[in-house]
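As you look at this complex, bear in mind that one protein chain is not there, while each of the others sits in place.
On to subunit A.
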Amino acid sequence: MPKFLDPVAGFGVTFRNIFRKKVTEQYPEEPHPVAPRFHGRHQLNRHPDGLEKCIGCELCAWACPADAIYVEGASNSDDPDGGGRYSPGERYGRVYQINYLRCILCGLCIEACPTRALTMTNEYELADHTRESLIYEKKDLLAPLLPGMEEPPHPMRLGDDERDYYLGAGLGRGAGEEER
């Protein structure tokens, strides 16, 4: 090919690409689905009757490499004048905070969680205008109540003690699946 035709050949590449399929994702209108196990925002799961799975053990906070998680546990109580029951067993997480401006979404907290209380969702649209609004409290992280669930505090509905919950004895009685 003569040398003066080289620029024309260059335009040939451009021209050919006009007929190729576009790779551009139209994000806000048609978001591309993420991988099923994508590490997004956390979620605190519930048992099928609505009691929280979190037992306030702080293993997630200990596992966190960025010190993004703060947990404060408290004791459940079945007394009528006590604090109420939020989770089966002895303790529950009274305060649960994740600072999303520290969290690197690595998932070590998920691996550390002994009750599968903490999992990750596929939600990633987290940007905000202030630092304070990106510290997510327990009320922001708790999974929504599905049909058949009841807002804690309430007594254990699916068994006599926490073993029944962990062994899945009450699964037939409640409704709904706790994980996404």
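By our rule, contacts are C-beta pairs under 8 Å (C-beta built on N, C-alpha and C of every residue); 3 or more make two chains touch, one makes a residue touch a chain; residues count from 1.
Just so it is clear, contacts and distances are computed from a predicted model.
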Protein name (UniProt record) of the chain left out of view, among "Electron transfer flavoprotein subunit alpha", "Hydrogenase maturation factor HypC", "NADH-quinone oxidoreductase subunit B" or "Biotin transport system ATP-binding protein": "NADH-quinone oxidoreductase subunit B"
Per the touch definition above, residue among A:L5, A:V95, A:L145 or A:L167 touching the missing chain: A:V95
Those residues of subunit A which, in the complete complex, touch the missing chain: 23-28, 31-32, 34, 65-67, 72, 94-95, 97, 99-106, 124-132, 134, 137-138
